[in-house]
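Can you keep this structure in mind? I'll have questions shortly.
Here the complex is missing one protein chain, while the rest keep their positions.
Each chain gets a letter, A and B, in the order it is written, and its residues are counted from 1.
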Amino acid sequence: MASLSWLLTDVEQRVWLENFAVGPQETGVGAGTAWSIRKSVLHGGLCDGVDFIEVDNGAFRFSLVPTRGMGLWRGDYRGQFVGWRAPIKGPVHPHHVHLTERGGLGWLSGFDEAIVRCGLDWTGGPGNDIAPNNNGTPVQTPHTLHGRIANVPASRVAVEVIPGKVPVLVVTGEVEESSLFLPQFTLRTRISTELGSNVVHIRDEIVNRKSAPAEFELLYHCNFGPPFLEKGAELLVPSRLVAPRDAHAATEIATCGRYGAPTAGYVERCYWYEPVGDAAGNSLAMLRNAAGERAVIMRFSVRQLPCFTQWKNIGPLAEGYVTGLEPGTDYPNAKPFERQQGRVQVIPAGGTYVAEIALEVQDTAAGVAQVAKEIATLQKRAKCKVSKRPLASHTPL
Amino acid sequence: MASLSWLLTDVEQRVWLENFAVGPQETGVGAGTAWSIRKSVLHGGLCDGVDFIEVDNGAFRFSLVPTRGMGLWRGDYRGQFVGWRAPIKGPVHPHHVHLTERGGLGWLSGFDEAIVRCGLDWTGGPGNDIAPNNNGTPVQTPHTLHGRIANVPASRVAVEVIPGKVPVLVVTGEVEESSLFLPQFTLRTRISTELGSNVVHIRDEIVNRKSAPAEFELLYHCNFGPPFLEKGAELLVPSRLVAPRDAHAATEIATCGRYGAPTAGYVERCYWYEPVGDAAGNSLAMLRNAAGERAVIMRFSVRQLPCFTQWKNIGPLAEGYVTGLEPGTDYPNAKPFERQQGRVQVIPAGGTYVAEIALEVQDTAAGVAQVAKEIATLQKRAKCKVSKRPLASHTPL
Partner (left out) sequence: MASLSWLLTDVEQRVWLENFAVGPQETGVGAGTAWSIRKSVLHGGLCDGVDFIEVDNGAFRFSLVPTRGMGLWRGDYRGQFVGWRAPIKGPVHPHHVHLTERGGLGWLSGFDEAIVRCGLDWTGGPGNDIAPNNNGTPVQTPHTLHGRIANVPASRVAVEVIPGKVPVLVVTGEVEESSLFLPQFTLRTRISTELGSNVVHIRDEIVNRKSAPAEFELLYHCNFGPPFLEKGAELLVPSRLVAPRDAHAATEIATCGRYGAPTAGYVERCYWYEPVGDAAGNSLAMLRNAAGERAVIMRFSVRQLPCFTQWKNIGPLAEGYVTGLEPGTDYPNAKPFERQQGRVQVIPAGGTYVAEIALEVQDTAAGVAQVAKEIATLQKRAKCKVSKRPLASHTPL
């Protein structure tokens, strides 16, 4: 039986389905499982007009937002909420997000996803870079926090169901971060999950459509609150280096991987990691709860995403008690600094950069222990240096 | 008979009605009166996608705009137009309003309501304040004219009809001015009118959802043109102080309460009032026409809204011949100045600030005279000092 596919959105072909739903009945696939893929349009408030796709593999439900650059909004694995509670009622339509506002922090006004991409021209900021204007003259170019891609709607969205012993549910999307006299990237994402699985796979191809090489930065801002984050929760990352972003982060470097309860007045801290991969480059990071019976894991390749950032933001629950597990091509510093450190990737003319991540949930002590063991094994491949102070190689001092 | 209620929008519950209408027939309430509450979505031009609610109590019709922070767009009381004719064709969808444009005056591009709230983080501007950024570092934060709340769509909207001897029509809404690393306010508004009444009541609760006290400013920008505003029209506010905003306003301080005909080249003037309330704090301001047979009245409490601003903008009709009657928690100066003068309110963690205003129309000489008498009585409670020059306590000099 061939795979089944449906085109939901194609701007060039003028295809767009306002509503869509498939499951076992419509497809004859996976008859024993209550799986579904549904698409709708949200209405009201800041969500008005947002395209919304809900995938349920029978165990893991998660939502994707084509209107917000194909981000993964939230999930639920066998009753465990996967994501965080931002102090906004999203997903927020990009037309309510003005990146230049708040001194370049406008991106925050739309930020409430579990997994949101930062990039593709830059991931850091706010700050200034030097880039050619329409006359080719290098001019000061303001960078806003975390780049543009999260606020660009997908121009093409499709759904695929692959039959077989273990059927696979797939959503693909294309997002263009492109404009005259700017870099021209196409992000082609494939988000997939097997029926009954505890994993969501995200495979991204970033194409440089230009006739010249293009600098590029990409960071997966993966954000989780309770029930994984709680007092006594811990972040495990097999690493050769951990360093604080700044003096403020340095004050907690000794316990950077451990989390406290929601704390009024807590100001975010960030830590830079150099993760260790296996012989093939495969690595991971795990946020496990205090009792060690529940965890969310991000898997990635250090060949594709060699830098890892921890965002620790354990303010009050209502204000966003959350931590970010962020594999990236580099660190979310201002681009000129990352360039100077040789960490900004360059995609050749017409070339493609591939990045793959997986979001995994464990909800048993045995499962969590197994992943912890995996991390411990990887950690044996390198000694971890913990820097008590910000490093000139990692932080603009 | 219990009250009847309908939920029109709830972003969290994914409730949204594109169209809605109730009246005597649907409810069995107020059978003798041709009242109605209708909801629709506007299309075309700058209005495209705007949610729009029209309430008609049988005598007073008015429209509310959930998409624009639950503002009151326009009204009509027994044939008298209540509002003004801005030089734009609104109500304008917030996605066409870029607050930072025009040097921070972008708010004006969406401004055409009879009653629009300014706030909640600040009401004045444009200017700079110092506020913590995402790292907790105090940085220069640009404030744009009149704040954000008017351009935030309501996340929850409901309608209620309360039966009884005099049935009451109610629209409630929730608007969130909130984001990560920003103040987190919820505005809960209840807008109500009795069948056949000449009054619309607005009761606002502003909730500080944060775990720390939050500064807050609120101003009701209530704007009226003809047939209330005309040559010889007059503004009456029982006051202990009136002062011009600047030297330009000072040139007409002696006649600040009187209005001329539409005047080409007229540049707006503003005046600060300290209104006098009764023993319970109740006060009011009235704009009456030249013949004194027609008036629009704003009622408010000086305990909630101790400051009153008059906006006098009597340019040509097509350019916006209008005056603003603006009760507020303080004056719409830049926030640092208002803070320095001790006028910026602080809501404790989790606390609520309540503000109530009423919009009233009189269309008989007797009715107008009665209100004028009420004002005169209040004025007896204090001597009114009129400052010929801007005051250092009220204007940054």
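Note that in this section a contact is a pair of C-beta atoms (placed from the backbone, for glycine too) under 8 Å apart; a residue touches a chain by one contact, two chains touch by 3 or more.
Just so it is clear, the structure is predicted and the values come from calculations on it, not from any experiment.
Within the complete assembly, A:178 is the residue of A:27, A:178 or A:263 that touches the hidden chain. Shown as candidates are B:76, B:205, B:246 or B:293; the residue that touches the absent chain is B:246.
Only one of B:46, B:131, B:229 or B:276 touches the absent chain when the whole complex is considered: B:46.
Take subunit B: the residues that touch the chain left off the picture are 42-49, 86-89, 93, 95-96, 98, 100-103, 105, 108-109, 111, 145, 246, 248, 264-265, 267-268, 315-316, 318-320. Interface residues of subunit A facing the missing partner chain: 9-12, 14-16, 18, 49, 51, 66-67, 94-95, 98-100, 132-136, 139-142, 152-157, 176, 178-182, 184, 209-212, 349.
The rule is simple: only the chains that are shown with their structure count from here on.
Centres computed as Cα averages put subunit A at a distance of 41 Å from subunit B.
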